[in-house]
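Here the complex is missing one protein chain, while the rest keep their positions.
Chains: A and B, in written order; residue numbering restarts at 1 for each.
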Amino acid sequence: MATREFAAHESHAHAAPQSFIRKWVFSLDHKVIGLQYYFLALSAVFVGMFLSLLMRIHLIWPALALPLVGEIKPETYLSLLTMHGTIMVFFVLTTAPQGGFGNYFLPIQIGAADMAFPVLNMLSFWVTFLGYLVILAAFFVTGGAPLHGWTGYPPLSALPSAGPGEGLGADLWAISIGLFCLGALMSALNFITTTLDMRAKGMTLMRMPLTCWAWFVTAILGLLAFGVLLSAAILLLLDRNAGTSFYVPLVIVNGIVAAHKGGSPLLWQHLFWFFGHPEVYIAILPAMGLCSQLVSVFSRKPIFGYKAMVYAILSIGLLGFMVWGHHMFMSGMSPYTAFAFSIMTMAIGVPSAIKTFNWLGTMWGGKIRFSSPMLFAIGFVSLFVSGGISGPFLAQPVLDIPLHETYFVIGHFHLIMGVASIFGIFAATYYWFPKMFGRMMNETLARTHFWFSLVGTYLIFMPMHYYGMAAGLRRYSQSTEVAYMHNLLPLQKFITYAAFVTIAGQFVFLFNLFWSMKFGKKAVDNPWEATTLEWTTATPPPHDNFGGHTPVVYNGPYEYSVPGAPRDYVMQTDTTVVAAH
Amino acid sequence: MGLVILIVIWLITFASTYFFAAKTWWLPTGASAAAAAIDHQFAVSYVLMGAVFVAAQLVLGWFAWKYRDRGPSSKAVYTHGNNTMELVWTVLTFVLFVGMNLMSSSIWASERFDPAKPDAIKVEVTGMQFAWYFRYPGPDGKFGGTKPELVDPSAGGESAVGLDTSDSASKDDIVTGTMVVPVNREVEVILRAHDVIHSFFVPAMRFKQDAVPGLAIHMHFTPITTGDYEIACAELCGLGHYKMHGILKVVSQEEFDKWLAAREAEKQ
Partner (left out) sequence: MASFTPTVSIADPRTSLGGNRGAPPTGSRGGGDGNDGARYFHSRLRRARLGMAVGIIGIVMIFVSFTSAYVVRQGMPSFDPRTNSLVHDWLAVPLPRLLLINTFVLLLSSAAMELARRQTARQVALAQAAAIPGVSLGEEKQIPWLALTAMLGTIFLTGQWLVWRELAARGFYVATSASSSFVYLLTGMHGVHLLGGIVALLIGCAASLLRRPLVSQYVVQDVTGWYWHFMAILWVYILCLLEFVH
């Protein structure tokens, strides 16, 4: 009882700030912080995309000198791919879905006035932002950006003498990651506390939209995983700067014996992948939650198997911590351990499959509206299937022998993370833009963007599987030295041309985003006729989200086409039609 | 729009499946004893997962079209799901995935759980930025000692691996930049690395293993076809990673013996 009053109290507790600094810079409002994260990620994705463009050009024209950039040396190529991976994984995929949309919409969807700890929320953004500045700085220091890949395996990442960019650039990389971990831990604390403690009356856990479940479990994964990455980064910084040998055994670089001994490169791999595997689920779960949401809204049907979807999210989260060794089958770890990890990895494919069946089951018998959010949700399902199917190949150690470190792996994780998860971000943008900015995005431009992206990304990443099966290795700055790889150059050319077209299509999105903020058609409060709490409030939502009152929830989040109801959707707050669920 | 989605998704599915089925780009021809089993497992996974891929995409496209909003006449079915179906497809998926994995694990066991046979040809493979060196133990069958201080990559050969010539066992050790092995005999490789992690990858042999500084990893494979096979480094090791490649020559036992004898003679 006291909780309800407390919630009511909170909705009045803070008056909206007035000054520009308090309103837009050091804001405590989760909606503003969410937008700050979103625009950080937007900037990062264009940086990351530009880096990949340079990579693709270099792969097919290694000797080409580009304007401004000049000729791309092999070490530069490796720096490009390192920074591309790091920036995309951390500052885009771990930022936009959770920090961006999660921050903005979790409190609203559960009926809260803000996050549990607004000051911590603000801090978590600025720490993340600082991390972003630090990693960008790596490009501009002596030696340039590191070349050790986003996975940063020592000894390569621990020895400044191992390559250009492995000096200050590698230190900045590790520091940036450390800062990101701090920001992520703070954010996870907020999400978990908010979900557990601030749900409105009637919003039981099993009435939460699947987006909230996804953000919640993602936060738990983050809480448990980012501490491990932080430890790994600290040990790396110590090896690099304090002469310790956590990771570095006795090594001889260019004939010079380094001042290290006794360390284990595999220690980094274990720590990194213990974080790294949950990390990829952190990158995909919010998109899965959103896909469930969108497929339901735009098929005008309840989600098929809500409980199963919740259990699937929970199992993916739990199992996600038990499979990290599948990144290490070839690393020198015990083959018995590899077997254990591979069984767990196959197991984690099961809840993902269940989710796919349920999305299809939701569309079955539906009344599908092809608004732009739905297009991207359908695209998401297709891409998730494609990317997911290559997983069981890599999960079998014996098949990993020919496929590990080839483009097959790149195709796999790009389809899942680099496209499906990005489609989730696009879908979220098209879906929630009206609520955030009070205007609709242009549908024609949205559809153009969709087709460019769907077809373009398939044309880029499907051929990578063929290249990988033919033993085409990743992280090769050029294929000129290995005869069998050089024969595969036509595939690389095709991929690069597809990339040109796809990248061009992304500018349609960028234009649409900013143009619509100013000139888009004015939006009504509930343009998609959806049932969840964000659509009950004003557009954009007021400072305390619900304009002075706390919502009371009577229904589940997916009551569409309820027989006997006056409209084909029943809001969660609707008292007149209390559906059977 | 539903129809367009169907067409595009189906086209993408058929196009990608075509190239997979036609094996336009495929694994290189296997030349080791393990290749047949690995390739067979690949084919099995391929067919099973391919079927799932095609089915899922076709259904997605089909549903997008069939259940489109056709106006007031189309009605959505109000249902929260079907527990029986959930159970059925969960069990089926579990059986499929775990079954596939258990099939492959027997191959993995035979490749990795057992050590090399005692009469295997021993070759120590050392990776360093940016070359592979191969050391044979010579007639005494023992690898001589190496010392980190003696390592001098610029001098190549024995100096690159830091061979300690004062050790009597080193006297007959052969160090080459090309790996030569006889056909139809098991080869035991002892993988080492001097500076950073490298990975010894011979696509045709279906052999890949990281070479980790601080470890000496023992693995084995058996070449069954003579020929020259490319070796490529398969773990990012620095700016020269793309050119850290070598050649594995599989020759007849006779030729191998001759070659080895010639190398020993050069040492005298």
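Heads up, the rule we're going with is that a residue touches a chain if its C-beta (ideal position, glycine included) is under 8 Å from a C-beta of that chain, and two chains touch if they have at least 3 such contacts.
Keep in mind that this is a model prediction, so the values were computed, not measured.
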item: Selected residue (touches chain absent from view) among B:Phe143, B:Tyr242 or B:Phe256; value: B:Phe143
item: Contacting the left-out chain in the complete assembly, out of A:Met55, A:Met208 or A:Ala232; value: A:Ala232
item: Contact with the hidden chain (one of B:Ala160, B:Leu215, B:Leu239 or B:Leu260); value: B:Leu215
item: Positions on chain A where the hidden chain makes contact; value: 2-3, 5-6, 8-9, 11-15, 116-117, 120, 185, 188-190, 192-193, 196-198, 223-228, 230-232, 234-235, 238, 242-246, 249-250, 261-264, 267, 270-271, 274, 548
item: Absent chain, residues of chain B that touch it; value: 143, 145-148, 162, 214-216
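By our rule, only the chains that are shown with their structure count from here on.
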item: Chain A and chain B, separation of their C-alpha mean positions in angstrom; value: 30
item: Residue ranges of chain B touching chain A (in the complex, touch as defined); value: 1-2, 5, 8-9, 12, 16, 19-20, 24-28, 37-38, 41-42, 45-46, 49, 52-53, 56-57, 59-60, 63-64, 67-69, 74-83, 85-86, 89-90, 93-94, 97-98, 100-101, 104-105, 107-109, 111-113, 128-129, 148-149, 151-154, 162, 194-197, 199, 201, 203, 206-210, 212-215, 217, 230, 232-243, 245
item: Touch list for chain A against partner chain B, complex; value: 73-75, 78, 147-149, 153-156, 159, 162-164, 248-255, 257, 262-266, 299-308, 330-332, 335-336, 338-339, 342-343, 346-347, 349-350, 353-354, 356-358, 360-361, 363-370, 375, 378, 381-382, 385-386, 389-390, 392-393, 395-399, 401-402, 404-406, 451, 454-455, 458, 462-463, 465-467, 469-471, 473, 475-485, 488, 491, 558, 560-563, 568, 581
